[in-house]
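As you look at this complex, bear in mind that one protein chain is not there, while each of the others sits in place.
Each chain carries a letter (A, B and C) given by its place in the written order, and its residues are counted from 1.
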Amino acid sequence: MSVDMTTVFTTTMAVRDYECDMQGVVNNAVYQHYLEHARHEFLKSRGLDFAKLTEDGIIVVVVRAELDYRRSLRSGDAFTISVTTKHESRLRLTFVQQIVHARTGAIIMDARIITTAVSAAGKPCFPEELAALL
Amino acid sequence: MSVDMTTVFTTTMAVRDYECDMQGVVNNAVYQHYLEHARHEFLKSRGLDFAKLTEDGIIVVVVRAELDYRRSLRSGDAFTISVTTKHESRLRLTFVQQIVHARTGAIIMDARIITTAVSAAGKPCFPEELAALL
Amino acid sequence: MSVDMTTVFTTTMAVRDYECDMQGVVNNAVYQHYLEHARHEFLKSRGLDFAKLTEDGIIVVVVRAELDYRRSLRSGDAFTISVTTKHESRLRLTFVQQIVHARTGAIIMDARIITTAVSAAGKPCFPEELAALL
Partner (left out) sequence: MSVDMTTVFTTTMAVRDYECDMQGVVNNAVYQHYLEHARHEFLKSRGLDFAKLTEDGIIVVVVRAELDYRRSLRSGDAFTISVTTKHESRLRLTFVQQIVHARTGAIIMDARIITTAVSAAGKPCFPEELAALL
């Protein structure tokens, strides 16, 4: 639906050589760095800063990550990462993300990153800052 | 069952400070490094070497990762990672892994890493080396 | 001199949150990643591709790194990295690099990265590809 489409955030990055491992492709763990960076850029586009949230005692934590590796990225590949949000449950916010090869359009990864927040007092919470992302 | 128990491999590691991020806890992506390292140590315990497999043209790839983050690891924490295998489907091998805090016994992460193999010719395959892990 | 000025290559990057450690600043080792990435971008601007060089059996190796840390980079900081080359000795090429904070102009790091090359046969060499960088 067009209403949902307006919530899609995308950012473009490119593989750096040090991110490739001895198989010559981007190491599996590095994709989580890409996804995290795209989420934090998404937050910034909405006026939120992850570093500042942390300083303010709002600790956003990942509780589950589902990563479907479709194809590999290689040295120099440019790619886009899309980010949308979904209300998973009362205290959980899911980021639905996809990595797409910029030139070929091939899907590289589908990911669902389920998060929650913890207050400075260590209590689970769902701060209005996160609610505003939905 | 005792038969299954014999397939459990465990290795112990400790958090290094550079693996912690500005929240003061181990960064989410780093857990995939821990899990990968434990899988490769498991392969070695079975006489397989990931680097050598790669050189021999057997490319083992992760097709899906399901990571349940239960608790965070912090600077200096020691932890054990267990590895068991499961035949997911004809061409897929799943590594079931758990990270446990060494001192407290708290579960840090449950993970399912679903893999397949690709031959030097780029064809999906299930080499006898992997079959022997089951 | 203006002749030298033409050899200055610069590229701009920004800190990603996962690159910061528990001190809240970019981890010391990450700067080497930044420097390496800038060198490889410099090579590309000159028609050379590090990944392809490696595939072709020309292994460019760092023999010494001198890194002067002037100031720290923090979450979100944009910065530029400059790259110039210097003929260190018959078989050695030095990359003189500087990281500068984009907004303030503050010098973050001065670096000298001394490299040499090794042929596929394992012999030290100074291939014409590198000579062309001078």
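Please note the rule applied: contacts are C-beta pairs under 8 Å (C-beta built on N, C-alpha and C of every residue); 3 or more make two chains touch, one makes a residue touch a chain.
Source: prediction; values computed, not measured.
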**OP:** Among B:F9, B:F50, B:F79 or B:F95, single out the residue that touches the unshown chain.
**Re:** B:F50
Original post:
Among A:T11, A:T54, A:S75 or A:Q97, which residue is in contact with the omitted chain in the full complex?
Top reply: A:S75
Original post:
Residues on chain B that touch the omitted chain in the whole complex?
Top reply: 16-18, 20, 24, 33, 36-37, 40, 44, 49-51, 74-76
**OP:** Please give every residue of chain C in contact with the chain that is not shown.
**Re:** 22-23, 28-30, 32-33, 36, 51, 54, 59, 61-69, 72
Subject >> Contact set of chain A toward the excluded chain (per top definition) >> reply: 17-18, 20-22, 24, 27, 29, 75
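Everything that follows uses one rule, which is that only the chains that are shown with their structure count from here on.
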**OP:** To the nearest 5 degrees, please report the angle of the rotation taking chain A's Cα atoms onto chain C.
**Re:** 180
Original post:
How many angstrom lie between the CA centroids of chain A and chain B, rounded to a whole number?
Top reply: 23
Original post:
Measuring from the mean C-alpha position of chain A to the mean C-alpha position of chain C, what distance in angstrom results?
Top reply: 29
Original post:
Which residues of chain A are in contact with two or more other chains?
Top reply: 33, 36, 51
